Every structure is written in C-alpha cells, then in structure tokens.
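With one protein chain held back, the other chains of the complex are shown just where they sit.
What follows is chain A.
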Amino acid sequence: MVDAAAQPGSLVAFGVGVHFEGLRALEAVDLRLARGEILGLIGPNGAGKTTLVNVLSGYQRPSEGGVRLDGLGTAGWQPHHFARNGLGRTFQAARLFPEMTVLENVEMPGVGLGLSRRQARARAEALLSDLGIIHRATVPAQALTYGEERLVGLARALALTPKFLLLDEPAAGLSPHEARELMQRIAAVRERFGCGVLLIEHNMQVIMRLCDRVQVLARGKTIAVGTPTDVQASTEVRQAYLGASGDAGIAIAGKAAAAQAGQALLAIENLVVDYGSARALAGVSLSVCKGEFVAVIGPNGAGKSTLLATITGLVKPKSGTIQYEGRRLGAEPPARRVRDGIALVPEGRRILSNLTVEENLRVGETVRRGDPEAARRFEHVLATFPVLRSRLKGYAGRLSGGEQQQLAIARALLSGPKLLLLDEPSLGLAPLMIEQVYETLVKLNEDGLTILLMEQNANRALLAGDRAYVLRHGVVELEGPTATLRTDPAFDQAYFGFDAREGIATH
C-alpha cells in the first residue's frame, strides 16, 4: 500500500478504482513512479492498462482513490493541468497533426506552455536531434513512416519537459530493429531528462530490457510488482497471460481422426498485411485441414485479429495467398465468404445489443434463409446453447459476458459454416465460463466442424486444439501438435520472445 501522503518527486496513484456501468475496469490499484525510474506496466488484453494511464493523465476520472502528481493533489484537474504540471504522455496512435510539419508538431506543446515561438522552436529542434530525426523536421507529419511517427510522438511528449512520461505501447507495430532503436532512445531520454517513465508495452523484450521495475495488471487488479526478474519468475503472471494450466483431467478423448493427413480446407501462404506504414503480418503461412481444430496463440499485437480480418475479407493483403476449399480467395466481399462457409466469432463478441437474442440469431441466418435445413439448424443451435432459448425475446445487451459469447458462437453457427473462426473467445470471461465455451468448441469439432481459433490464453487453447501456431509480431515463431507444444521448452521463447537465458523460470 502506497502512502497517500504527499510524495514530491513521484507520481502516485492510490486505491484507484474505475467503474464503467457495472464493469470494474480497475479496482484498488496503487502505483508509484519515481523520477528517473522506468516502470513497466504489463498485463493481458483488458487488464486495465490504458484506463490506468488515462487516470494518471487526467483523461479519466477515477470512481475511487486518486492521483498525486509531484506531491500535489489532482482532484478536479483537467488533462491540461496534468500536462502543465509536468506530465507528458503518448497515445496508442501517435495522433500527430497530419498537415503540419514535424517541427511544428513538436513546437506546439512549448507554445502551449507559454514559450516564445523562437524558444519553442529551439527546444523542438534539440529534441528532434536527440531522437535522431532532425533530418525530417520540415516534412509534413502525414509523410512519415510509422516508426518515425512514433518517434515524433515521443518528441512531442518530451517538448513539455515532463517530469513524468507515460508511453502507451510505443513499440506497437515497429519492426524488431526499430523497437530496439526506440528502446535506446527511451533509455537516453531517462538519462538526459531524469524523468520517470511509465511504459505500457506488449513487447516483453522491451519491458524486460528497459525497466527498473514492472507492475502487472490483470482484470483490473495489480497481481505483481517487482524487478523484471521477479516478475518473470512469477507463476501468477505466467498464468495471467497463458491462462491457468489445467493439465489435470481435461484430456481430450480420442480425436485421432484429426491426425490424419487430411485435405486442407484453408491454406495460407506467405501472407503480408500492412496497416498504413505499420506491418501487421510479415509472411504468415498456415494450413487447416478438414475436421481439424487449430489454434493460433500469441500475445496482444501479434497479428491474430488481422489474420482473421484477412481471411474473412475485411482487410486486403499486400501479398501472399489464401486458398479455401482448394480455390484461391481474391476480392470476394465478406458476405460472399460467409455464404461459402467461413464464419467468424469476432473479438469482444460484437453482439448487436439493441436487438433481441432471437433477432441476433436471425441475423446470423442471413445467408441460409430459405434453406430447407434452416429450421432444423436453428433448433440444433438452441439445443447446444439452452440458455439462449430462455432469453430469446430479451435484448442481447442484457446478457452476461458468457451468454453473449454463446450467442456470438450460435450466431456464427447459424450461417452453416464449414470453417469456424474464433477471435479470443475466452477474453473477459470467468474461468468457469471459459471452460464451458471450450467444451462446446471441442464438441462442435468432434461433430465435424473445422475450427481455427486465435488465443492469448495459451494453456487452454493448447488443451483443446490438435495443432497450434505461435504468432508473434506478425511472424509464425513455432508450430506443431499441441501435445508437443505443451511441453516444448521453446514455447515461452516463441510466445514472450525472451532470450533463452533470460527466459521465464517455469515449473
């Protein structure tokens, strides 16, 4: 417990709770960032990291607890009060002013602090030289590459001469080389300005190399604080990411069928996808055979959702091929692919909450309307998810998270898929619910449905699937039968990206 008393020289959050309409995003979280320190903030998707940064920078008012900045109480402050009192932050997206030059972008905070234009310019130029991008000073921000954008975003935050700097995923979307360079810049910034740096990052290498201390959030609570080595060794942390390792009992009874070298239903070759100048997938190849249950496991930002968006036709690949049922997919729109049997259960479920449960299911049936099988399929799906039957007339937004997940799966099944794609079905669910969802998936697979699943919850996915791929930074790092991967010492290296000797102490 951090003392709520004034602590000059540090940024302190005490007992912070944030509630969004029934959802507890944060619960009694304490955090202390001293000047000159680099503190890593990590945690799986939905842990509350960005919410905490929003609280620390005044963008989100906490429901409980509060923040002290350099010994000052911040109750009632607006974000610009935080900024003027020495708090700089970057956003997940760089949010530069696209039409202004790089120099103008970086001058802006200085002008806002009341410097003359000349002083602000001098400071901006110095920062851009420090960060090694002064040669791009006169270029409009929209012409920057993605990596440069991140650096300019950092320069702009530094132009406030912050005492504390909050960086929200600065390395997201950077190449390993760029990420390494950014790490050096951040370390240099700390040396030069003596400011405290809070770093949210999914790139574990960045976190482990750079941070003095690491704080781990999961489900809105702090589950560990300590040196990188301590945190790496913590089984709790490992579980928060990979899910509880439940090797007891849940062995999957004979699905030998999948082991057969069946015919490929989906075959992806060398898929490359860019978002603007950021590379999301860098040459991914994978295949799914008929009747198989394949898991793609990887941390946040690995490219899992992008992979699914490309298979469903929401995103166009830059290069590479996707073959489905032996036919190469080209420009078919998503609706066409659904008709051909590719159904997606999207991340976060994307229930149509203003529609009733029944209407949601009818939406799922769109491509099979008039199909003689439709009525039977509808009954079958309701039999699989009996809880939905009792809620048919109720609004879908009223369902609990687990029920919504079932509805999302039911909706996808009603399109009569041959290939069911799922994006992190365990996200935000209680352990018991996760178990139930997985049991359903295994059952569906045993009944002959081909499944391709994206998961962060590696342990659960490795128990259910036949084969798995480990995806990190848009590259397949490891693949093999799940039975092998479960015990493969190379798995952690592939998932977290640690050097072997720095690796998490398991067992």
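Quick notes on this one:
Simple rule for what comes next: contacts are C-beta pairs under 8 Å (C-beta built on N, C-alpha and C of every residue); 3 or more make two chains touch, one makes a residue touch a chain; residues count from 1.
Quick note on the criterion: contacts and distances are computed from a predicted model.
UniProt records the chain missing from this view under the protein name "Branched-chain amino acid ABC transporter permease", selected from "Secreted protein", "Branched-chain amino acid ABC transporter permease", "3-isopropylmalate dehydratase" or "Acyl-CoA dehydrogenase". Touch with the chain omitted from the figure is made, among A:30, A:212, A:359 or A:435, by A:359.
The chain omitted from view is touched by exactly one of A:19, A:339, A:377 or A:391, namely A:339. Checked against the hidden chain, the listed residues A:397, A:431 or A:448 yield one contact partner: A:397. Residue positions on chain A in contact with the hidden chain: 50-51, 54, 59-60, 312, 314, 333-335, 338-339, 343-344, 346, 350, 352-355, 359, 362-364, 366-367, 369, 397, 411, 415, in rising order.
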